[in-house]
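The complex appears here without one of its protein chains, the remainder shown in place.
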């Protein structure tokens, strides 16, 4: 039997599959349940400094090849999230704290608390509105990204992962700004929207949303490949992983570990064990002994 | 019977559906055939100053929800393209000349010739490599875009359409730079790639490609909506139109006319007449008399 | 979104209406749809009619449910679904227990043989009480304007549950909890249909979860034995922001 074990920024994982941020990871019991269903780790919902109710429903729209969402960063505020992390940690597997903010100071405040709660790493959601800019995102401002990550790397012990957005002209520029991060998480959702032609209106209450799922798999593969090739940093691949072939494609593009979000909706919570057994059979039939052999195997 | 007629930058169209650039539009007889199949107009393959063979096959990869392509701007060079435009024009419908280049001078040279050949409008493919930048594209450099369009608007009589890429941090910045254009064409392909896990290699010979088809429909809708709302310019919507519902979604998002590329592959050349009859039935059952009533109907 | 043109709207109580519309889809009792009022909001509503013509029975609370109750015949209704699981089939004698708008989702289970316990704030709000034969019906009202005065569980206490082997229960979570507590030691089995905030309806947002399970995909119907082991049922839930609050 080939081994599915992998390591990312020093964190050992039983298998390469983690739960992505924002899907079933607000309630500690749900995270624990997902870990019991076979995920090697969970990434929490993105948590900020203050409590936020987010947008009014509809916050999701089902489209043929994935999901559109505009949740609006609803979260209870970091001060109220310790209990949930604690419950999730009862499963005995890594819990990664996803955090967001508008300034380096926000990120530091929230990150420190996450660390205190016992999170094994921080994942920085850089796709949130920039406090100063109009409509622009933190993750598209290289200077701010550099400041945030510099600040966290100075003052936080646990690994820091920078989650990058595909909605930029030049992802390498942002990656370079984030070069002090221990790993890149690639990709967040792709800008999108849906209109109901009978209601003559955007479906999401926020009109604009983020596209996830199968529709964006080939987009994610492209950015993982590019960043692996051009930065050599450890990468966590995410975007449209719904079958073991997708997982292997991401690994071969350069990801050392993977996250699944929309796949939990389209395939159910069994997706973690299904994909793991698919990866295992593939490795066996192709004569591959460890995940490491797959990582970056297709990069020219 | 509701009327499907529409007008874009003064060009009358029998119906809102045109053939998109790069799909079955290199050979004049093919363009003529597509016009006979019900398209209201065709946009030619993007033509440059010099002959180019493009990339070696594989230049396309079929993915579950669309196509990836990296054709490499193969074209016979503008000096050799007059004959093809002439053959296409025999169908008695508008022919739009798509052009590309690395400098304003290139665009002007090619655009002038297109105009002489009888093209009814120019469509600027801004997604080609920037001669000066490394790996960056013409369409992500606002100053260059402004220069190109200024030059063409000064020296060319026929309307100029600027085709915008979704692969930018801020599409409005580019749209503003292109504000002298008569219309925007939205969107070009989304960056993507595919790996064959058994060959352990990218499928396209160029590794990176552009994603088109159903996977990008919700991306296109989003940018059409945003540009309609924020610029008020005439818009040609393109990206993943495969059914009449998609066409209506684009119209309601703000497009006055539409282009179909990958849909010709997935549904065949009958797609133009199929979608037109679908639009017509929809308009009838929803009590809509003209395309104009649909344009932007969902924009809040 | 799916849409349909409303066939008929019936007023059931001063605050509650039933909306009937054609929808060619097989649905099972207990399932729900997410009903969208463009520009207002989207909320989960059980299907109260599950035949060829579908129906929902909605009580006016906040903006979205109020807007639904104002829809008229001939207008379009927008929704997605059906979502969720269904009630277990049972051959023995069953008691249907509904509180407030909770009766809506139980309606498809009612047959001429059914026994029911219907509770509401006041007499005029007793929903679908007329669907039971009077001799098989117990009513309970907060204000005593009909039947027993008090909460639903008072009604149960007045009855001999020994003749029933199954209960189907739907209503506010605290009512369900009191029912569960009351029958926890009994041999009677029960299915509880729960209501919690639902933002997505498709198992991604985690707003409806209870003990790691999602009401929208793994519920809304839970068995008595599942709930007996629950840590969150009747005690805690997440608010609309994700804040853990007491029920």
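A few remarks follow.
For clarity, chains are labelled A, B and C in written order, and residue numbers in each chain start from 1.
We adopt the following convention: a contact is a pair of C-beta atoms (placed from the backbone, for glycine too) under 8 Å apart; a residue touches a chain by one contact, two chains touch by 3 or more.
These numbers were taken from a predicted model, which means no experiment stands behind them.
One chain is not displayed; in the complete assembly it touches the shown chains B. The chain not shown here is touched by just one of B:75, B:189 or B:276, and that residue is B:75. Taking the complete complex into account, B:52 is the one of B:5, B:52 or B:112 that touches the chain left out. Remark: the residues of subunit B touching the chain excluded from display are 22-27, 29-30, 32-34, 36, 45, 51-54, 56-62, 67, 69, 71, 74-77, 80, 83-84, 196, 198-199, 201, 203, 205, 261-262, 264-265, 268.
What we mean here is this: only the chains that are shown with their structure count from here on.
Nearest to the overall CA centre, using the mean of each chain's CA atoms, is chain A. Taking each chain's centre as the mean of its C-alpha atoms, subunit B lies 51 Å from subunit C. If each chain is reduced to the centroid of its CA atoms, subunit A and subunit C end up 36 Å from each other. The set of subunit B residues that touch two or more partner chains is empty.
Residue positions of subunit C in touch with at least two other chains are not found.
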